[in-house]
Every structure is written in structure tokens, then in C-alpha cells.
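Note that one protein chain is taken out, while the other chains of the complex remain in position.
As written, the chain order gives the labels A and B, with residue 1 at the start of each chain.
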Amino acid sequence: MTNHWIDLRNSDVILIMGANPAENHPISFRWVMAAKDRGGIVIHVDPRYTRTSTQADIYASLRSGTDIAFLGGLIKYILDNELYQEEYVIDYTNASYLVNPEYTFEAGIFSGFQPDKASYDKSTWWYQMGEDGIQFMDRTLQDPDCVFQLMRQHYARYDLETVSNITGTPVEDLLKVYTAMGSTGRPDRVATIMYAMGWTQHTHGTQNIRAATIIQSLLGNMGMAGGGINALRGESNVQGSTDHGLLFHILPGYLAAPRAKFQALADYIDANTPKCSDPLSANWWQNFNKYAVSLLKAMYGDNATADNEFGYGWLPKLADSGNYSWLTFWPNIINGTIKGLLAWGQNPAVSSTNANWVRDSMDKLEWLVTVNLWDTESSSFWQRPGVDPAAIQTEVFMLPCAASVEKEGSISNSGRWVQWRYKAVEPPGEAEADGWIVNQLMLRLRQLYAADPGPNPDPILKLAWNYGEGEVDPHQVAKEINGWAVQDVKDAEGKVVVAAGQQVKNFTQLQADGSTACACWVYSGSYNEDGNMMARRDNVDTHPQELGLFSNWAWSWPMNRRIIYNRASVTMAGEPIDPKRALITWNAAEKKWEGDVPDGGWPPGERLPFIMRRGGRARLLGPSMADGPFPEHYEPWESPVFNPLHPQETNPALWDLEKDAKGATHAFPLVGTTYRVSEHWQTGAMTRNLPWLAEMQPDMFVEMSPQLAAERGIANGEWVIVESARGAIKAVAMVTPRFQPFIIHGETIHEVGLPYHWGYIGLVTGGSANELTPPVGDANTMIPETKAFLCNVRKSTNGTEEV
Amino acid sequence: MTTATTVQKRPAVARLSGTNIILGVLGLLTVIGGAAAIYRLVTGLGASTSLTDGYPWGIWIGFDFALIAFSGAAFTMAATVYILQRESYRPAMRPAILFGLLGYVAVLVLLVLDLGRWDRFWSFFVNWNVHSPLFEISWCIVLYSTVLVVEASPQLFERLGKERPVRWVYRIVIGLVIAAVTLSSLHQSTLGTLYLNMPYRLHPLWYSPILSLLFFVSSVMAGLAVTLLIYPIAARIVGKEVDNGINSGLARAIGWVALVYTALKLGDIAVAGELPLLFAFDRYSLLMWLELGVGCILPMIILLAPKLRAQRRWQVIGALLILFGVLMNRFNATLFAQFAREGASYTPNLVEWLSTMGVLSAAALAWYFGIRFLSIFDSDAHAKFHH
Partner (left out) sequence: MTKAMLIDTTRCIGCRGCQAACKQWHDLPGETTHNTGSYQNPPWISGKTRTVVTFNELEQEGALTWTFAKRQCMHCEHPGCASACTVGALRKTSDGPVVYDAAKCIGCRYCQYACPFDIPAYEWDEVLGLIGKCDFCVDRQGEGMEPACVKACPTEAITYGERDQLLAEAHRRIVADPTGYVDHVYGEHEVGGTSMLYLAGVPFASLGFPVLRNEPVSAYTEAVMRQTPTIALTVAAGASALYWIIKRRQMNMVLAEPVAAAPSIDQAAEKPEEVES
């Protein structure tokens, strides 16, 4: 989230799209209720009327996979009706930038497309640069090459009729939503957007979020209290996991993982340090070197010196165009490249798209380690229905691990709040905390490498591994994450700012010369000499207007800043855009900001607010996206209808692995989507083993409209078969008016929905929705498109048919 | 010292194989029912019955409530003989009292089967709730059963030739009968009061402010009808001649009580404005036509017609129809005319049927052997001990 949970109550309008927070974040939903209590308007856009919709003032349905059409219509509405906040747009976005005149968009393809690589050469999307290295701008927004005009032209096609024909949303509902959102372009009104997997799990998922960015930037809602774009994370600590680099392409703190072509540290740093000549731009990533070197120092300790590039050579490198994302595991297991798998706190046999393919791949593993609280479909993949265990050679290790209340440490929520948690009970039996398990694994690996070094032992042996022999002390790790001075850090006058051995105050004290170590720069400041900031529990609302900051409760990254980009809440002159929401105010006498931690302490007007962007401004045109600088409506990979906008049906740069697993419309005429229910969580490994939850939602089900049920002769509550090109499962039919058919270009299109929580292990079992979902992913993130695919539903023969 | 009364000669009729077949079947049902009852006690209500929260009471309670009404034979005949002092009815009294006693024993057994915590059936002795109809009914039944035991004891003691206990009973017999009538009036009527706690569950054709009165009157009706049926059977069992005057007298009495009941019931329906419900010809009105029409008005007409009620055949038909009507009334109020929750249904299962049949069979067997071997019609013995 750019903002945070409690901040939702400050919103005049909340757009919930691609999310179902009453369902899946019921506790946090209280802040949406608080907004309503204060007169806020809640909009819910969803293919299905859900528990969230019951609290919405405006509900609009849309066909899964058509969010960009919907949002593009909103962009056009804002532009046509001049609802954008003009000063904000000119000052804080790249609307005025002039773009390379060779930029084009024709027949659904942007300029620079390379069909053989299914990717873009993005050079024509870049700005026209002056010799001073600063982009050309037209602050009147009239130049036909300026971003603003290109955007207007791009979304001119998204008129109400066109949008309604694509999404299936009635025009009057579109207008209700657009009017409400459009009303927040005024300085004294603010909207926020809440989204989740309903937006991300598409082949154009990232562009969904880009569309939201454009809208919020046009309306002047970024950086405002009650504004922003709020991603609702799906696990209690997944925010923490991405912060600490658990994705293949990043190191902790969102530093890019090094590619093989950067054999020298200097090259790696140079390639990842944005250059910007504009004195107004903070271009905060220019500090990349400090964070990268401090990370290396933390990893390799005393072994990392200036002479050996701080151990950079020991860091594994990714192949230059290597993609190691989720979908690539399985073919590599089948072809033997990957011999073993650690499924750590995850259950790929149920959670992965195209689950049958995943399960079949796992048969080829030499070994599998599952670390979990329970036996899951993954740890028991070898005895799943329909296979002969004797034919599977995988050696499976099940390591029982401690639950979150059985260990101490921090959890980072969607709002970037890092809250320290304590151990309430001992883990049962032989279960151990993950830290202990990792430590034991590493200690043994180091012993093995020490005994038999092989060709490349240094990456293992040169690590500074000092966590003891038993329980890992989370405080020690937290301090390492915060960062400390390895040697005295001195300022320009030679005065010692941080003494050797002391924790750094925050990342502004990190150095590129190896004098500091820090395991995750964005968390720097969380455990410094003032103590464990994450453990603070002062529940006083510190802001004078009671904006719900609670700045002394726990610690948020970065720098305990609660709302990021908050310099956009004041004008370049330093005046709050909305005096009622004076998030930060400049105290001219004391020459400092008050309120939230400012996104950079420079006086008003000295820096632009979007400090993590090279140019300092929010991007309406996004020149670095893999699939285009402007979000464009493409149909999902499996779609029942043609794209009316252009012959390019689907995202030309989408991530497509198994081209022959696509289903044809005549066999699978229904749009299928997946989602969650309050009662179950993720793959159901936990919740389907708890009797109080299992009794609430015992069976796998599929929700469908009464019209579809009538067509197929399906009665509410009867078992049906749901099938796609990739598999078939049994489900109880839940016939409900909460699903209504869509009229798409005059054709009736039905959509059905499947919760994805079920599998063959647990107190209650059932078919896994992911047995049906497709093996394609987003062009930028490779996240699988589990939210829109093709399927079919039919009555089960005698109600007892097995699949 | 007198010897035991001379044993009556068994006329040939008692050795008919038909009787033995009936006794054999009853005995078999008793044994099977006993097994079913034990199964029920050992496994719990859910495992052994079809009862659910939608239908918490079933045929045990239905037959219990009907049997209590039927056992009104005892207090009605005792009142007839001792309060109204109609001596001519005395021969019919002892079979009725024995029936009543065994009826209440059967009621208690069926009740134990029905109680979820039968191990705590004594709880109402120490835990009182004077607002509760069931509390009052429980106490009255216990007290009344005690009275019945004392009232019936001469049947045993006379057979055993014990003069003192018999005299002692006869010394207090009026008091006993007054107690019997009082206790019976209370619990027979309170069985109706019980349904007053169900204003939203019971169909308006049955729910009425005069439920208590209706249940009491119907217990009189049922008691007399039972007597009309069993007196001749008892006489046949011991080979005694039947006094047809008793039969036609009982029949006429039943007819008049049925008239009173019908008037009360129809009047109540009319006053409550529920006549349209009676003629709705939905399931409920049809049940009421069955209960009131076939089970009360029809036998009333038969039994009030002098020529018909003089004939044994019509007496039997009339009495059976009355009993059918009272049985229907108890089952309607408890089961068929209840607005159970949506989707609920109840079909008694084998355990429920077998245990019920077993208890009733055991009671019937006991009554048969009681009639045969106790002092029922022995006027010599009676004359001897009664002063």
C-alpha cells in the first residue's frame, strides 16, 4: 500500500476493484466501515456480488479480465470532463513530458514490438531529452507529442458504449462509478483504490495497476491522506517476504538481482543506478551503491572488503535473460535441471495454476522437502488420487514448523507496518521455527562444503553465518536488517556520526565504502540505538487532525513514513492541497516538516514528491513496462469473445509457456474465475484441518447464475463437473443471483466462479480449482492468469460421477 | 381361616388356540421390544430414533399422551362406582382399574425411553418449576400411580386371601377415589395446558384457550370407551357373563360426553373465528375432520341411538372410533398439526416402533394375566371383605 489500513477511513470515495476485502480482510475492513460512518462512498466493481458488495453504495459488475476497459473509460471520462487536478497533474506527473515522435500505437501494438521475441524495444517510448539531460516539457499540455495528449488520444476509443460492450457493465452503472470517482479530482475530495489478486492475476495484471496509477495521479489522490493505491496483500507477512527479496529477480530491499553480464560490481551498480540531471528530482535510487554494498557487507561480513568488491563475485548471477519465475520450475523439473524442491510454507500442488501439470512434474523430483504445519497435497503428492505411489521415486521429507504464535519476530502488513510479535506457546512435538530450520540446513551445508569444497565453495563458506547452533535470535537478525557501522562513519567534517559497532539511525547513514552493513535498507531504522521500533505500542493518534497515523505504534518502512509520496499532499509552495488533510506541514520557523515523516526532508519546492522515480514525477506514460507504456484492453489468454478494439486479441508480451494447453470456446464457452472465501485461507492446508472452519465451508463449490443453471438444468446444491482444457473437478453447484450473465457485443456470456481452497488432504477435501487454470502469466511479473479463463459446467452423471 | 377362593372353572372358550396365538405374538413383541428398548438406552436418542430438532417428540410421546387419556378408564369407573355410587357398574370397574394401572406403568416406561437423561428422571422431585405443565403432570402421575396401586391392591390381596390389607383399603376407598379424581382432573387437563406453550407451533384449529378442558373431557370419553371395550373381554377371559346393561349404559354415557366435547370444540372454533380453517380442506382441516368427525361426531351419533348402542357390534365400533379420535387428537396436537421448521420430517424408525409395540404388548399381556389370575369379578370375595 502507498497508504495504510487506518488511512482508509479518511477517504471520501473508496473504489474496491479486483478485491473482496470484506471477505478476505474482514478485520481490516472495519476501516472501510469507518469511512462509511463518516459519509464516505464505497464502490465495489466485481464480476460477482460478494460480501464486500453488501457494504457498497455502488456496485457494478464486469466480466473478468476487462478491468482496463473499465478503467480506460474512467480515464476518458476524467479527461473529457476536465475532472483532473490540473496543478497537480502538471507539477507532479509526467503529463507535460514530450515523447519520442516515433512512438506509435496501431492495431493494438505499440511501436518497437519484436514478434519473434514477443517483447518490445522500448526506445521509442522514451522522452525527448534536452542536452542538459532534462526532458522537454509542455506545461500547457497542448503539444501533440506530450504525454497528456498521447494519453487522451489513446483512451479516446474507450467511450461508454464500447466499454459497456466489452465489460458487460450497464452504461448507467459505469456513469455512477465514474461520477463518484471523478468527484475526487477536487483538492478537498480524495479517493483511494483497494485492489488485490483480482487485478494482478491476469496476463495484463501489471497494466491494471498502471491504469489505477494514471487515474489517481490525474485526480491528485497520490500522496494524500485517504488517497493512494492500496494493494491488499494475501498473507500476513507476504509484504515482508517481498521486502526481504524472496522473489527471484530482487535482493532484499528491492535491489535488482545481478545478471551474469555484470561481472563487475561497478557495472552492476552502474546499470541499476538511474541517472537524472534534473535538480528537482531526488532520484533516490542514486543511492543504490550504498544499499548494495551495505547488503554485501552484511552477507559476507569481514570477508567482504574493497579489494574483492565486497564479495560481489560470490553472489549467484541470473542468466542475462533468465526467467526463474514460478511457471518455469515445472518444465525444469521434468527435464531434470531441477532435481529437488523445498516447498517452504507453500503447497504448490493446490496453489499453482495448472495444478495437474505441477503434480505430474513433481513425480520427477529426486527429492522434495516440505516445511509446513500440516501434511498437505504437496507433501502427499505421491499418494494423490489416481497415482500409484510405487511408480514415484521422489524422496519426501516433511519438516514440521512452528506457527506464527509459536515464535518471535516481526510481521509486515499490507500497510508496510512492521509489527513485532511474541511467542505465546511452544511449538508442538518436533516442530521448529523456520529460523532454526534454515540455520540447521546452512550449518550442515557449510560442514559439507568445508569437507568437500568442490569447484565453488566460497558463496557458502564466505558468508558471515553467525546465528549460533540452536534457536535463531530474531533480535539479532532484526538488528542486522537495520544495519550497523562496521567502522566509524564520519561526516564531511570528520565528525563521527555512527561509531563502529553501533546501529545506524536509518538508511541515510549507509555508506558505499564498506563501512556500514545492512541486510535490508528499506528496514533501516526499525531497530536502531533507540531500540526495537517495531515493538512500540503507543496507540495515540499523533497527527493533530487525527488522520490515523499512529506514528508511535510499531514502525513502518521506509523511515516510519505512514503515507509514501506525501510531499504530493502539499503544493510546490509547501501549502497543503487539502487543509482538512494537512498530512505534512512546513514549520518555517523551525525549518522542518511536521505530521507524517515527509518523503524527503527538503524544504518545500526543492524536490519533486515521487522520489523513487528517476524523474521525481508520477508516470502517466510508463516507458519501462514490458507490454506497453499505456494500459490497453487485451482479452485474457482464454476468452469467449473477440477484442473489438483491434485484431491483437491478447497481450502481445504475455508470458506463455504451454501453447497447446489453450481451450477452445466451443468446448469451454464459460468464463471461469477463481477467488477466496472468508472461511478458508489459501490452499486450505490450515483451515480445512480446523473443524470450526471446515464445518462452515465443507465442500468445493462453483457459483453460477440462475440463468446458466436453468440452461443446463442444474439445481442448487447438486454436484456438477467443472472442466477446462487442463482438467476437470467435481463441485457443488451454488446457483445464485449474485452472478448475472454479461451482454458482450449483444452476446450472452456466462461467468462462473470457483474458490480455490480445496485439495485431497484434510478434514474436508474436494477438487482444486487450479486444476483448471491456465499456464500463462503477466508480461511483467509472470503471475499466472488464474482470474479469467475458459471452462464448462455440466451436470454430474447420477450425482456420483468421479473425475 | 378361609382358604383361597375356589378357582373358577375355565370354560372351554379360554383354551381356544386363537387366544394363545395372540398371547404368543404379544410375548414375542414384548421380547423384541425389550431388546429395542435396551438398544435405545445404550446408544442414545440420535443413534436409535428418527427424532430431530425439527421433531423432538415422536410416537413415544404420542402414544404416552394417548395412553394417559385411555387410562382415564380407571378414574372414571372408580368415580362412577364410588362417587356417583352406581353399583351396577362395579363389575366393569376392576378391569378398568387394572387397565389404568398397567397403562400408567406403560406410560412411565415409554417416558423413560423418551427422556434424554433418563438416568435423572427423579430430577423433578427435587427441582421444582410450578409454572411448568410437565412438572405438574409428572408429580400427578407419580402420585396417581401410587393411588392406583393402592386402589388395585385388593385384586391381589383378595386372591392371596389377605383380609387385613383389603379392609384397610376399603376403609379409605372414598378418600382414594376422591384423590384419584382430583389428581386425574389435574393431569388430564394439564396435558392440554401443555400445548398452550406452543401458540406459534400448533395449528389454530387445535390451539385454544380451553385446551385444558377439552383434554379432560376427552379423557373421560376415552376412559369410558376403553371400559366399554375391555369389560366384556375381561368377562370372557374368566368365563363370566357380561351385563349388557353396563355396556349400553357406558355407551350412552360416552355418547353424551362426546356431545359435550363436540359442542365445546365446535363452539370454540366458531367463537375464535376459525370456521373457515375447518373448511379450507387443506391437510390440517382434513386431519380435524378425521379427528372430530370420524373420531367423535360419528361415534356420538351411533352411541346416542338407542337401537344401535344396544348392539355389541355398534358398541365396539363406537368405542373404537372414540379411541381413534382421542388417539388422533393427541397425535395431531403433538405431531401432525405442528408447524415444524422448514425441511423437517419425521418417520418413526424400527427401534421406535418395536419398543412401543413391546411396551404396549407387555402391558396387554400383564392385563390379560391379571384378569385371569387376580380377583376381578369375584363377588364372593368382594362381599366378604367389603363392609
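Couple of notes before you dig in:
Rule of thumb we're sticking to: contacts are C-beta pairs under 8 Å (C-beta built on N, C-alpha and C of every residue); 3 or more make two chains touch, one makes a residue touch a chain.
None of these values were measured; they are calculated from a predicted model.
Among the residues A:Arg384, A:Arg738 or A:Lys787, only A:Arg738 touches the chain that is left out of the figure. Only one of B:Leu156, B:Leu196, B:Val242 or B:Ile317 touches the chain withheld from this view, namely B:Leu196.
Residue-wise, the contact with the chain that is not shown comes from A:Thr52, picked out of A:Thr52, A:Thr200, A:Thr328 or A:Ser524. Summarising the interface, chain B meets the missing chain with residues 42-47, 51-53, 56-57, 79, 82-85, 87, 114-121, 123-124, 127-136, 138, 174, 177-179, 181-182, 185-186, 189-190, 193-194, 196-201, 209, 212, 341, 383, 387.
Within the entire complex, the positions of chain A that touch the omitted partner chain are 22-23, 26-30, 33, 49, 51-55, 677-679, 690-699, 701, 715-718, 732-738, 763.
Just so it is clear, only the chains that are shown with their structure count from here on.
Chain centres here are Cα means. That of chain A falls 77 Å from that of chain B.
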